[in-house]
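Up next is chain A:
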Amino acid sequence: MATVTYLILQIVMVLLFAPLVNGVIGKIKALTQKRTGAPVLQLYYDLYKLMRKTAVVSDVSSWIFRVTPYIVFATALTASLMVPVSVEILPAGNMLSALPGDMILLFYLLALGRFFICLAALDTGSTFGGMGSSREVMISSLIEPSVIVVIFTLGLISKSTSVFSIMASMAHSGTSFVGPVTILLFLAMLIIVIAETSRIPFDDPSTHLELTMVHEAMILEYSGRHLALMEYGAAIKQLLLMTLMVNIFLPFDLLPTTGSGAIVVALSLLIYLAKMLFLALIIALIEVNTVKVRFFSIPNLAALSFILAFLGFMQYFVLGRS
Partner candidate 1 sequence: MGMFESDSLLGITIVIYLTAAAAALIFCSRQRISILLTQGLCMLAGISGAASAIVFLMSKNTPYSLDLFLSPIPYLSLSVTFDGLSAFFLLILSILVFSVSLYSMGYLAHYVGKRNICIYQVLCILFILSMLLVFVAGNSILFFMAWEVMAVASYFLVVFESEEKETRKAGLIYIVMTHISAALILVALMIMYQYTGSFDLSHSSSAIPQNIKNIIFLLFLIGFGTKGGIAPLHVWLPRAHPAAPGPVSALMSGVMIKTAVYGLLRFVLDYLGVATPWWGYILLALGIFSAVMGVLYAFISKNIKRMLAHSSVENMGILFIGLGIVLVSTAAGAKEVGALALMATLLHCFFHAIYKGSLFLSVGSIHWATHTKNMEELGGLIKKMPVTAVLCLGGALSIAALIPFSGFISEWLLYQSIFSSFVLGQAGLNILLIITAAALAMAAALSSGAMIKLFGISFLGRPRTVHAESAVEVPVVMNIAIGVLVTLSLLFGLFPRLAVNLFGGIVAHLQGVSIGNRLSGNFLVLSFPLQINSNTLSPGLALVMCGGVILIVLVALRCIGGKYTKRVVGTWDCGFKTLTPRMQYSGRAFSKPLKIVFRIFITSTRELKREGEALYHPTSIEYNVKTESALEKYIYLPFIRGVSAMSEKLKFMIQTGSVHAYLLYIFIAVLILMLYNRMD
Partner candidate 2 sequence: MEHYLDLLSVLMLLTAIMLVSHKRIRSYIRTFRLQAVLIAIIAGFMGMQSLVNEGSFDILVICAIIVALKVVIIPMLLHKTFANVEDVVEKDFYLNIPILILMSCVLVVFSYFTLSGISALNEGHVNLQVVNAFSVILIGFFFMISRKKAIGQIIGYLVMENGIFVTAIFSTHGMPFIVDIGIFIDMITAVLIMGVMVVQINDKFDSININNLRNLRG
Partner candidate 3 sequence: MGLVLWIAPLLAVALSQIAKRARTLHAISICVSLLMLVVAGFCTHAVMTAGQLTYSFLNHLFLIDSLSVIILDIVTAIYFLTCVYAIGYLQNEVRHGKIGEEKLRLYYMLLYIFLFAMVLALTVSNIGILWVAIEATTLASAFLVGFQNNPNSLEAAWKYIIICSVGIAITLVGIIFLHLSSVDVIQSGDALKWNVLLSEAKNLNEPVLRFAFLFIVVGFGTKAGLAPMHTWLPDAHSQAPSPVSALLSGVLLNSAMYAIIRCLTIVNVNIGDSRYTSRILIGFGLLSVVTAAIFILSQKDYKRLLAYSSIEHMGIIALAIGLFTPLSIFAGLLHMMNHSLTKTMLFLSSGNILQKYNAREISKISGLLKVLPVTGPIFLLGLLAISGTPPFSIFGSEVNVFISIFDANHPWLGVMLILLLAVIFAGIAATMFKIFFGDGDTVEMQAGEINLPGAVVMGILLIVIVVTGIYLPDGLKALFIAAQHIILGG
């Protein structure tokens, strides 16, 4: 029963807040640039509109093109179920039986979605699709090593690769989030999140300039409900990655320990939202203050991320252990 409650709560949170993140980041960017900007809820309107529109499908494409949006959305949502927005909403007792899975599975689920996006991009025979797909493959394979190093280091600290265990362990340890290890890992993770969510400086989500776009190039042919699912899926993925970050590196979930039941949960959710706002602010500021780098400078960023993660790992073994 607790499991079902968890699942429902989690799904609702994710579906509800995922498009909001984009709006918030956009708004922050606009404000820093002294613009009014689009409404915070713009993506909700877009999604609603798209779902109602007729889909335009290329005559070259095959069933791959049509099933991909569903797979992308489904994998993103399923993956997000593994990343509780708050430790408090986790069912008590054996949480493993609720949702078996760990960080590795999480990232491989996302990889499944990416696999299909890349295929779908090639399916229409459009040059843009191929270009985006090719670039996406490069970015993802360069960023992957640092992902696994981060996962392993976090896992070693909390002695499990399970997302719940890591979060719980971080939340319990309380002070570790200011330690050298976590700072390094946080930075590495930040780069990973930016890369995975196709943001500046890796990619520019707001451009349709053929020389720079990656993610947008892949979904260029999509329209109607397919596009809606794609956009929604991307938003969910972004939310879950950010959730992962805030809940691991800013583990304040357990602060409101007094009280019980719904109040605690509500409090922790509020804290969660605050943390997300904080992270969105960081991301937005990064977007505002940097430019999209040259495509062949992306390996440098990936290497930076890897080095940060690796140093974090080293720190753990040099300082954390001795």
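Just a few scattered comments:
By definition in this document, contacts are C-beta pairs under 8 Å (C-beta built on N, C-alpha and C of every residue); 3 or more make two chains touch, one makes a residue touch a chain; residues count from 1.
Here is how the candidates were picked: all candidates are chains of the complex that A comes from, given by their letters.
What you see is a predicted model, and the numbers here were worked out from it, not measured in a lab.
Here chain A is shown alone, and of the candidates 1, 2 or 3 it touches 1 within this complex. The residues of chain A lying in touch with candidate 1 in their complex are 48, 51-64, 70-71, 73-75, 77-78, 81, 96, 99-102, 104-105, 108-109, 111-112, 114-115, 118-119, 121-131, 133-135, 137-138, 140-142, 144-149, 152-153, 155-156, 158-162, 164-165, 169, 220-221, 224-225, 228-229, 295-296, 299, 306, 310, 313-314, 317.
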